[in-house]
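One structure is given below, represented as structure tokens, and several questions about it will come after.
With one protein chain held back, the other chains of the complex are shown just where they sit.
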Amino acid sequence: MAELHLQSHRLQNLWQKARELPLLPIGVLLIVFIIPALFAEVIAPHDPYVPNLRARLQPPVFFGGTWDYMLGTDRLGRDILSRILHGAWYVLAVSMIGIAVGVVVGTTLGLIAGYARGWFDGLVMRLVDISLALPAMLLALALAAAIGASFLSVVIVVGFALWAYFARQVRAEVLLLRNSDFVARSQVAGASHLRILFRHILPNVMNTIVVLATLQVGIAIMLDASLSFLGIGIPRPTPTWGLLVSDGRDFIATDWWISFFPGLAILLTVMAANMLGDWLREQLDPRQRQI
Amino acid sequence: MLKYLSRRIASSLFALLVITFIVFLLTQLSGSPVDALLPDDATQEQIDSFIREWGLDKPLWQQYLTFLGNAAQGDFGTSLKWPGQDAMGFVLDRMPATLELGGLAILMSVVIALPLGVAAAVYKGGSIDNGAQIFALVGQSMPSFWLGIILIWVFSVWLGWLPTSGMGSFSHAILPAIAIAWFQISALARLTRSAMLEVLDVEYIKLARVKGVSEWSVVWKHALRNAAVVPLTYFGILAASILTGSVVIETVFSWPGMGWVAIEAIRGRDFPVVQAVIIAYAVIYMISNLVVDLLYVVVDPRVRHG
Partner (left out) sequence: MFYRDLYIKCTPKRLLAAVLLSGTVLTAGGLTNTASAEEKVVVAVSPLGADSNLYWATTGAFIFPSMQTLVGNDAQTGKYDNSQLAESWEHNEDFTSWTFKLHPAAKFSGDWGPVTAADVVHSFNLHIGEDAKLSGISNFRKMEITAVDDHTVRFDLPNPTPNFLFSHAGRGSLVIYSKAQFDAEGLAGYEAAPAGSGPFEYKEREVGQSLTFSTIADHWTGVSPEFDEIEFRWVSEPSTRLAMLSAGEAHAVTLPRDLQDDAAEAGQKVLSSSEGAMQSTMLFTGQFMNPEAEENRDARTYAWADQRVREAVNRALDRDAILEVLYGEGVRALPVYTMDPRFPGFSEEIAKGFDDAYGYDPEKAMALLAEAGYPDAFDTPEIPLVVTSLAGNPEFAQMAELVQAYLDVVGIKTQMREQDWATGNTAIRGFTADFVTPMRNAPVRPSALGVQIFFTKHASPHLDIGDPELNDLGGKLISETDPAARDEVLKAMFTRIFDSYAHIPMATVPASVVVNGDLVEGWNFPGASSSGLSHYHLIDLK
């Protein structure tokens, strides 16, 4: 009887959790970001790459344009909507892979540094210092000049810009955890360091990582945009959102739609990702206050 | 305290050394300055004499050691793009412009974000809170160059209130400072809010209220002082991101600071200046972090680093 009661309580909990899910940001992320990223080929009304010189600079539909080009066209007559939809995949890929690089490198180093302490800890913290002291933008410029701007160079820069935050945060958590009872108990019980790290400590810092990673989506997308602004983002003609905004920036005052809609896509996606991150943080880790 | 300080400085110097190495390698990899600085139809003879003049024909390690030795004395060579200018001197000349902009941006961030964050926390769930949250979210979600250009069009061209670009009177600094500060305001306001929420919940604050201490003083004296530690730790990051932000914003507003120099120098393959500017950035970052750490100790005597 007691067992049953507990179970129904759990179910209720889950239901409550589900009802509290932030539908707005999740919906926005799906509509603006995820679905376009995965299904652009199917949804996009036009080819995002092929210029149509007869349809240059068409305004959006409610500003004198036609439904054919709902969000207008750019200087080469390419459909803005299709470009945004196709661009979503690249934005998704850059932010996900970049963050993954940051998470893997940062978490691994942070875990070991916090657990092992000693010289390795010192080294990692110096590396964190160094990486924070080198402006990502300057590194990106130098890197782009050195190996050429490419998908790879952008991912490297994003990963480089983010790993230190993970490393620092994870290390701080590990420092607290390693002195806790259960770690001491495991050590007494003869568990190997690796086992302790990955079975006992890692799960406990997972929440932090998930929250931080969600909040970094915005930073990754913005960084990608800034790189495009400086002309060292993912090369043309790949329609990443950063490139679209930056390509249209000269025309903000006249053909505003070229950069406005990609900018809106960035705005909505980053806002939604941040809201989701906030929500996750409140659910998983109310203590944590990292930006 | 002194021991702590000297250890911090030593580790900063080590970090600097590594940075010089990275910077040197990257600039070496990034194409020849010959092509950025000689005209399209330069002859081989011109190219050769240029390479000799700048020591580009020596082995890399030799170039690095020479570079390091000179750098230690503050000599980064002469600028290629601004002939006759000493590289580090040139960068340092531009530093006040960046500090002015960064300082104004930090000032704006603090003056707006702290009250906003406190108000949002005090009236949690109210319209100020919601407004502040939305403001913060929007600020964190816009590419800064986009914001910068929109600001120029709205405030300079359409309203005609402020100059579009360049440096001169105080009014020139306002738009770029806003463009840099907006993101920071968002971040700082959110941080302050969450820190305040936590502190306002603590027993002694409740006790103070019960004892009849005025709400004003509870919020602004007791709670904020304790909550301030959190935003303060953020200042290290703030300084770094303002410096980074200045790279893009200074380009948009053609504000002749260090960020502007960095872009122009990298585009022009002006190695000496690129190296000088990155090192200068790193030093500013490290000093500001050091200061934050010290302030940290001052504001919260309980915190001691060991």
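As written, the chains take the letters A and B, and residue 1 is the first residue of each chain.
Quick note on the criterion: a contact is a pair of C-beta atoms (placed from the backbone, for glycine too) under 8 Å apart; a residue touches a chain by one contact, two chains touch by 3 or more.
Keep in mind that what you see is a predicted model, and the values were worked out from it rather than measured.
Contact with the chain not shown here comes from a single listed residue; of B:93, B:198 or B:293, that residue is B:93.
In the complete complex, the hidden chain is touched by one of B:26, B:87, B:162 or B:239, namely B:162.
If you put the missing chain back, the residues of chain B touching it would be 31-47, 49-50, 53, 80-85, 90, 93-94, 115, 119, 122, 149, 152-153, 156-157, 160-172, 174, 214-217, 219, 251-254, 256, 260-261, 263-264, 267-269. Listed here are the chain A residues that touch the chain not shown: 49-51, 53, 56, 75-76, 145, 148-149, 231, 235-237, 249-255.
By our rule, only the chains that are shown with their structure count from here on.
Inter-chain spacing, taken between the CA centroids of chain A and chain B, is 22 Å. Every residue of chain A that touches chain B in the complex is listed here, in rising order: 122, 125-126, 129-130, 132-139, 141-143, 145-147, 218, 222, 225-226, 229-230, 242, 245-246, 249, 252-253, 259, 263, 266-271, 274-275, 289, 291. Listing the residues of chain B that touch chain A in their complex gives 11-12, 14-15, 18-19, 22-23, 26-27, 29-31, 137-138, 140-146, 149-150, 153, 157, 187, 190-191, 194-195, 198, 230, 234, 237, 240, 243-244, 247-248, 251, 262-263, 266, 269, 274, 277-278, 281-282, 285-286, 289.
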